[in-house]
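With one protein chain withheld, the remaining protein chains of the complex are depicted in position.
Chain naming follows the written order as A, B, C and D, and within any one chain the residues start at number 1.
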Amino acid sequence: MNPVTLAILALLLPAGAFLLIGVLAPLRRSGRPAAFLSIAAVATSLAAAIRTWQLASGSVEPIRAAWNWLPGANGPLATVGVLIDPQSSLMLILVTLVATLVQIYSLEYLHDEPPAAFGRYYAYHSLFVFSMMGVVLSPNLLQLFVCWELVGVCSYLLIGFWYRKPEAARAALKAFWTTKAGDVGLLIGIVLLYRLAGTWDILELEHMVKGGTLATAGLGVITFCLYLGAMGKSAQFPLHVWLPDAMEGPTPVSALIHAATMVTAGVYLLVRTEFLFHQTPQVLLLVGWIGGITALLAAIMACVQTDIKKVLAYSTVSQLGYMMTAVGAGFAGAGFLHLLTHGVFKALLFLGAGAVIHAVHSNEMHDMGGLFKRMPQVATVFIIGTLSLAGVPAFAGFISKEEVLGATLAGGLTGPFVMLLTGAFLTAFYMSKVVFLVFFAAPAAPGHAHGHTHDDGHHGHHGDPPFLMAGPLWILAIAAIVIGVYSTFFHHAEPEFASPGWLTPVAVAMGLAGIVGAYLTYQTRTISADTLASVFAPIRVAAVNKFWLDDLYLFIYRHILLAFARLIGWTDRYIVDGVLNVISAWTLDGGDALRRIQTGRVGDYIFAVAAGLLVLMLWMRGTL
Amino acid sequence: MNGFVLAPTAPLGLEIGLGLLMLVVLSMGLFRPSTPNRLTGWVALIGLLVLTGVAFAVTPGGSLFAGSFQVDALAVFAKRLFLVSAAISVLATLGMSSDRFAKRGSEYHFAVLASLLGMLVLSSARELILLFVSFELMSIPLYFLTGFLKKDETAGEGALKFFLVGSVSSAILLYGISFIFGATGTTNIAAIAIAMASGSVFVKLGLVLTFAGIGFKIAAVPFHMWVPDTYEAASTPFVAWLSVAPKAAGFIVIFRLYLEGAGSTAMVWVPLVSAMAAVTIIAGNLMAIPQKNVKRMLAYSGVAHIGYLLMGFAAVSASGTGMILFYLVAYLFGNMGAFLCVQAVGSAEHSDDFDAYKGLAQRSPVLALSLLVFLLSLGGIPFVAGFWAKLFIFRAIIDQHMYGLALIGAMATIVALYYYLVLSARMYIEKPDNPQPVPIAAPLLVAILLCAVGVVVMGAYPEPWVRAVMDAANGLF
Amino acid sequence: MNGEVLAFWVLAVGLVGSALNVVLSKNLFHSVLWLAAALVGTAGIFIALDAEFLGAVQVLLYAGGVITVVVFAIVVTERLVGERLSQTSRRILGGAVVAVGVLAMVLNVIRRSGIDMPRPEMTADITKWMGISLLTQFLLPFELLGVLLLAGLLAATYFARPEE
Amino acid sequence: MPLSAYLSLAAVLFSIGLFGVITRRNTVGILLGVELMLNAVNINFVAFSRFHGTALGMIFTLFAICITVAEIALGLALVILLFRMRRTSTADHIDWLKG
Partner (left out) sequence: MGFPILSVITWSPFVSALIIMAFARHRPTLVRMTGVVGSSLSLVLSILLYFKYDHVANGFQFHEFLPLVPSMGINYNLAVDGWGLVLTLLTAIILFAGSFASWTVKTRGQEFYALLLLLSTGVFGVFASLDLFVFFLFYEIAVLPMYLLIAIWGSTGEVKPEGMFGWAFKRVGVGTKEYAAMKLTLYLLLGSAFILVGMLALYTAAGSTSFSFLDLQKVKFDPQLQSWVFLFFYVGFGVLAGIFPFHTWSPDGHASAPTAVSMLHAGVLMKLGAYGVLRLGFGLTPDGAVQWAWLVGAIACVNIVYGALSAMSQKDLKYVVAYSSVSHMGVVMLGMATLTEQGINGSVFQMIAHGIMTGLFFALVGLVYEKAHSREIFKMGGFATMMPGISTAFAIGGFSSLGLPATAGFVAEFLTFIGAWQSAHSWWLIPGVLGAFFTSIYVLRVVKQIFYGAKSTDPHFQDLPDAKGTEWVAIVVLVCILVLFGVLPNLMLGPIDTTTVPLLVKMGVMR
């Protein structure tokens, strides 16, 4: 099969699964069969994706296929199709791989759900996989946007999967609105781009840029708008607020959507349109700086979280900042690499955390502790993930983080570089903190934990998870190690930039310092956590309060937007409609008033006739 | 030989026939039977039907008395209209429950026929004296007919008001005619147009005064004030006729005096008439809104309709004139029909108030539907006659580029629809207090259905009617 | 100043005076009598305009017939109500304004009309001509007038007759 | 006397009559005002007729007088009818129908 057919196949299988599950209510309500269908579809997609990648890496030119979607007088306005090049095919593998693993994992993770909800879950998943692949394979920005939005909807639906929980419903809404706010920018950018370039096709655009036929006037606005979209999806400061809340969704969802795939779509978009951004260095600079700020602030906030998923969520935000900084520095390749590795190890971390939560029935780290003995497998893979994230050599995160840091420095973004470096330390610190608190340290609040122990009988599996959950964990862990080992020791890709020699040692030192710091604080308790807290009190308060961004947004939503809406609603009812009612009332009153001249006295009638006569004569006096 | 003797009077055939009918009706009153019956009514009806048949056979042409009586197309058209409306009214009267119509039927029908005679002659009159006398012949029996139910506490009042305002108006009218005569020295109507063209101030003054007089007859604001009181007081089938036929006669007079042969000199009336039309439409509609009595409501809405007819006059064109005639025919069916429905409900409920119409659709669907159709026609809704009527009027004045007036007319239609809809809501939406069907006398029902058929047929297929009115109107220009 | 002018002015002053009394008199009965005077004065004007026949008709029909009927009516109603009818006026200001306005307009037209043609000589016997034309040219209105009078009479008796 | 003199006289009479019909409260009084107006009209007719040298206006007057008589008879009959029912001949009091 040629790569296009394969790609389409990969794309359509989950879509078909979604339609089948969605439309055939009995199938959906049966639960497990639906899940198997979905998994089969996505697994086949994975195979197709791998084959596509193989075929694509052999071809020099990107492979593109397109069909008309929207008509226009002078040729089609928009097309749909696939664009297969190394980037998209790699990304495709990541998406399908993580999706497959997560779906398998979910079989066990959600086995308590009623069958109907189970079916619904897999329907959403299939839709998500389809949409995400649509984003990845999209040959033009419009299709990308279409799938982009669908991805957002899936995220909304899956965050709100447990919609009975008010928090989940609220978080879903918040995620949708925040990303939508960014998407408004993306939409505007796409619309603007059409007038400027007359096409949305990525290859054509690239061609135009290379040929110098694309006007640069106004391009800055367009790239900025595109970046806004990426900002929302990839949770860049200040639109990152939705991602931590999104952890209300089931943990596998967080692993797939809010760690590995969807949130990286923003980075992917920027990678795809890198050539456009290069035309507008100011915007690129902005991307870099905001990336750095995001990375640092999110890392700080991650440090003060007590919820294991929240830590991972902020960590994701922070890592997305890393990727963005690299893109902003002008080296999208580095960002993309980090995207891939991060996808693997962050999914691993989330799934690991999920296994823990599944066992403990709590997200709070103080409910955990000393779990290494009970769940050695989970602890192992989680530690692999942590080391990856901390950028320890021979793990997946190491090489990509080096690349990002190097790229940032090479791009001349010194400020963001410092932030990233600080962030690297903090990353290692908070991740290690999680590891120590969850797996090694004694339970922080024994009483509290005891409260749970008697539940053990009910939940049964307070040990390592069954195969369906462990399998995916191990696959990801192995992938993280393989990638790490391969890229650290065997494969030194020629970087597009030259990084100074001191960079690697410094970065690794930062990571190790973080691990050590965490060890001292949370395992041996040599350093008192309270002391740390009081030393960094102002930052801590700010971090705990999420830098008051949520409050700000809430204020804007409640006291500005809704209040304004109420004002408009009131105006419509009592002024606009009011005027109409007044006119109507006046008409009625006018009838009443006029009726009074009908006095019933014939003298008045005669008077009216005479007066009318006079009026007629006066009117006509000019001609008389 | 006989044929030769009668031949010269042929153009007067209808009038002579009507005169004979009057004679019969009157003499039936002299030999009053011991048990009152409605025989005179039936005789009058049959006579009218025969005359109507004859009228539809008459072809235009022929004149008498040196052209002062002329049977032109307009006259024939008008005569048919008058006869049909009178026949419907008489038919509906046969369903009246009051025994006064049986006891004094001879006087009543004689008066109707006398007034009708006035209208018939009026439509042919081309000479001022004849015009005036026939105008008065039309009017005076109307006063009588208004007060016919003299035992009713309000009938006399309605008649008196009608009479007093009417006689003042007719004095003004006559004063105007005197100036017209004075300006020309002749009573021939054809001379008026010539005098107008020469710019005679007397003829203009005369026409202004005359307009006030006619304004009373057609009930244009501010000469309309007798209308609601009179309509409320008088017997409903008569009001149905009163609301249509004399108005039509007034417009015939307007055509004769102001438009016939006048050409472009008639344009001098346009601002005055359009202003009057606007005021009439607005005031009529506004005053109809707060009415609680359906007859009064219809009276005011009738005033508003006069405004639309005046709009047609303001167009000063053959099409405008023709469309007035069309409007009159549509109005004949619509308004008479509506009044007859009021009669049907009123005789059952002994009330003409809106409340009497509650749930009529569930009590008597046919009656309610007929009334709805009439109201829609009056409101100018498509597929019933009134729509075409309004449309044609608007078209005529838009032809003259009077967009503002058209818009006022169109917007006022909305106000009119308001109160028509309020009445419809009573019929269709509310629950009846008394679920019994409304008893309707057979003749009345026939009359209502006739009107309904007229309204619907005109609405569905206006083409022949349009052709007829245009034939009648073209002679004037 | 010839006789015609003198007669005109005398009649005019008398007419206007009696007319004013008709509309201003407090006593309805007096009003009627003043109206009779005005009608007779009008007959005088007719005669001054060489319409003797009309003058006669005016006196006979109007002053004779109408006034009698009115007086009769007043008497009847007074008898019914058992007291003298007096009458007051209202809307005097409005009435005056309208009446004066109309008068001014009409007078203005008369002034501007330039109608003052010479008074032609009488050539034929007007009365005779009227008689002939009533039965020829104006036969139809004449007939209609008959119907009208009949209808009016019927109506008047119908209304005036007490309840049967 | 010129025609305009007659016409002016008629106009004055007409206006007085008009004033009368407006201001009179008694129905009979209103009728008297109408009579005055018609009288003025008749003067107009006769004067025009005379000055035009035609009898048409006089014929008109003749008809007018006759019709007036019929009218006034009818009117007075109505007044009597109303008087019988309402015990008043004051026009302003006859106002049951209004609004």
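FYI, a residue touches a chain if its C-beta (ideal position, glycine included) is under 8 Å from a C-beta of that chain, and two chains touch if they have at least 3 such contacts.
What you see is a predicted model, and the numbers here were worked out from it, not measured in a lab.
Of the chains displayed, those contacted by the omitted chain across the entire assembly are A, B. For the options B:23, B:66, B:410 or B:442, the residue in contact with the chain missing from this view is B:410. Within the full complex, the residue among B:199, B:263 or B:382 touching the omitted chain is B:382. Touch with the chain that is not drawn comes from one residue among A:192, A:302, A:340 or A:409, which is A:192.
In the full complex, subunit A touches the omitted chain through residues 68-73, 77, 116, 142, 145-150, 153, 156, 160, 163-166, 169-170, 172-173, 176-177, 180-181, 184, 187-188, 191-192, 194-195, 561-562, 564-570, 572-582, 584-586, 588-589. Residues touching the missing chain, restricted to subunit B, are 376, 381-383, 387, 391, 394-395, 398-399, 403, 406-407, 410-411, 413-414, 417-418, 421-422, 424-425, 428-429, 462-463, 466-467, 470 (touch as defined at the top).
Everything below uses one rule, namely that only the chains that are shown with their structure count from here on.
Centre-to-centre, using mean CA coordinates, subunit A is 78 Å away from subunit B.
One simple way to say how far apart two chains are is to compare their mean CA positions; for subunit A and subunit D this gives 95 Å. Residues of subunit C found to touch two or more other chains are 90-91, 94-95, 98-99, 102, 105-106, 109, 112-113, 115, 138, 141, 145, 148, 151-152, 155, 158-159. Shared interface positions of subunit D, defined as residues touching 2 or more other chains, are 7, 14, 17-18, 21-25, 27, 30-31, 33, 47, 49, 52-53, 59, 63, 67, 70-71, 74, 78-79, 81, 91-92, 94, 96-99.
Interface residues of subunit B facing subunit D in the complex, by the touch rule stated above, are 128-129, 132-133, 136, 140, 143-144, 147, 150, 153-154, 156-161, 163-164, 167-168, 170-172, 174-175, 177-179, 181-182, 185-187, 228-229, 232-233, 290-291, 296.
Those residues of subunit C that touch subunit A in the shared complex are 90-91, 94-95, 98-99, 101-102, 105-106, 108-109, 112. By the touch criterion given at the top, residues 105-106, 109, 112-113, 115, 137-141, 144-145, 147-148, 150-152, 154-155, 158-159, 163 of subunit C touch subunit B in their complex.
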